[in-house]
Each structure stands twice: as C-alpha cells, then as structure tokens.
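Just one protein chain is left out here, and the rest sit where they should.
== chain A ==
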C-alpha cells in the first residue's frame, strides 16, 4: 500500500524554474508515466521523489507522510537509472544483494531473496558474472532486480530502456509491464517516448517546461487532449493543427482551415458546443485517422490535391493540400498512388478537437 502525493512542488535551478507548482496524486499499485520532452522537468520530479534532488517549495508525501526532508536512503524507494548504474566492481549477485546489505539481514536471508528475484527475472545463470560481461537487456534486468529485491514502497524508473536498441526496447517494455502486473508495486516511470508511455501507463502525466499539462489514462490523453501541447505531443503521426474559422450556413456549419477557399462541413451542433467561442481565434486539431479520404465526390467531401505519400507499411500517410496548409490523412496502404492526385476529403466531426488559440486550451467540444 503506497500512495505518493506531490503538493505544490516547486524547484529552481538557479534562476530557472524547472518544476512549477506540481500537484499529483498517485495511488497504490498504479503505473504512472511522466512524459515530456527533455528538459521538461520530468526527471527532476522523479529525482525529487527519490530524494536525489531537493525541492524549494511544496510537499512530497509517501503514504501521507511528508518525506521532502528525508534522505534518499530513508524513503524506502528504489530507482532504476537510464545508465543502469550497475556497480562495475561487483558481480551481478553482489549488485542485487547490495540494497539488502544496507538493511541488517542475515546472510541466508539475503541469499534466498537474491535468488528468488533472479529467478523471477530469469537471470539466475548470470549471478556470477560482472556487469561488463552482460548485454544491454540483461544489465537492465539486473538493474530492475536490484530495485525489486528490497520490496520498496515504490519503484522509480528513469528512461530505463532508453539506452537499448529498438527491438530490445520493445521486448523489455513488455517485460516491465508483465513484471508490474505480477509484482504490483507503485511505479513512476519517466520517458520521452510516447509509445512507451501509452503502452505501459495506467495514467500518463504530461509535462512541458515544468508545468503539468494533463493527467489521464492513455486513452484520455490521446482522444481528449487538454491542450495543444498534449494534442501534438501524443500520437504518431502527429495531430494536424490549423487555424480555423467557423461560419454558419443554412443546414450546417463550415469550418475553414487557414486560408483555404472552402470549408469543411460540420453539424450545426458545433455552434452551441463552441459556446460563444465560434467567433474567436480557434485552432482545429484532427488526427490523421480523422481525415476521411475517398476517390469519388460525395456529400460533404471537399476536393483536394495529394502531395507527399509516406508508405508506413500497414498504412500510408498522405499530405493533402488545403489552402496553404497540409492536412495529413491516414489511408489504406497503396490507396493513393502518388502526388498530384485529385481526391475528396472531409473531417470526421466526432474526432475533431477545437482549441482556444490564445490559451492553447481545449474547448472540450465533443460532437
């Protein structure tokens, strides 16, 4: 049972504020991923929870008790580093036993716990080796083993698989998930890789320039981004965002992107949902799969010209020219043969997001 809570946490590096009034509640057994670009303060947040970094204001609570004044050693938290940080002069066995030796456990207890963790991670045959003799994936397993062995209140992981190659990263991702399901411990995981975040997290915490942008399940942050930053940071290929002007028509509403001559058709309900923002500075966000493309003209579809086609195997990403903007659409592979083709497109209103351009905030329009 471990809950972690951050209350109004602030952190400065000199004059630069790296964490700005961060509030977050993490419940027991939850897998939380801190997601953001490098320099967004996610690692600093993690290090502050671990006790490797002091905070300038606010509280860090573990199980309701403030720990911001406690040393790292007294917080009973384990951490896996990006560089693995296995002690090079110790064998794998000694590395895993090292946290236990800090507690006053007997030799036989330590031995049985090291062996049971090694068994869980399937690294029993590596116990006698030195870290320098291990592959990247095995080093990572040992690093996780060292973190697990003490049965800490929480596991912190700082880009633990960032240093591995792509294939191994995918394998280890699955392994970490499996392990979390099996062992079940409160975990905070830092990454800049949104795919990692989406696949692992119970809840994703997106940070930008020290400010928490959105907290939500992978599905929530993907389908209901709170602001333009989240909208464009989560999801690959990236969401299309363009300036939008809303105009009322007879039976529908027309949404014109940028300087395009004609607008996309939206249901009238949009007007009421926009709730007075219709005349303001708006941005429309639409993921490539929300742009519907067909070869023949149809009601509500607009004629556009294809530009670049990126074949990605299971699907293609096609750039459609709308005014001076490019609208990226996702199509079946091979659906568009090449640039310069005339096709018909519309925006799926149910997948459209409207943002206030000035604040970047989502207007929470759901059609």
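Brief remarks on what is shown
The definition used in the following text is that a residue touches a chain if its C-beta (ideal position, glycine included) is under 8 Å from a C-beta of that chain, and two chains touch if they have at least 3 such contacts; residues count from 1.
To be clear about the criterion, contacts and distances are computed from a predicted model.
The protein name that UniProt records for the chain not on display, among "Binding-protein-dependent transport systems inner membrane component", "Sulfurtransferase", "Nitrite/sulfite reductase" or "Aspartyl/asparaginyl beta-hydroxylase domain-containing protein", is "Binding-protein-dependent transport systems inner membrane component". Touch with the chain that is not drawn comes from one residue among A:19, A:50, A:110 or A:172, which is A:50. Of the options A:24, A:60, A:77 or A:302, the residue whose C-beta touches the omitted chain is A:77. Against the chain not shown here, chain A presents residues 50-52, 71-73, 76-79, 81, 83, 85, 87-89, 98-99, 102-103, 146, 150, 156.
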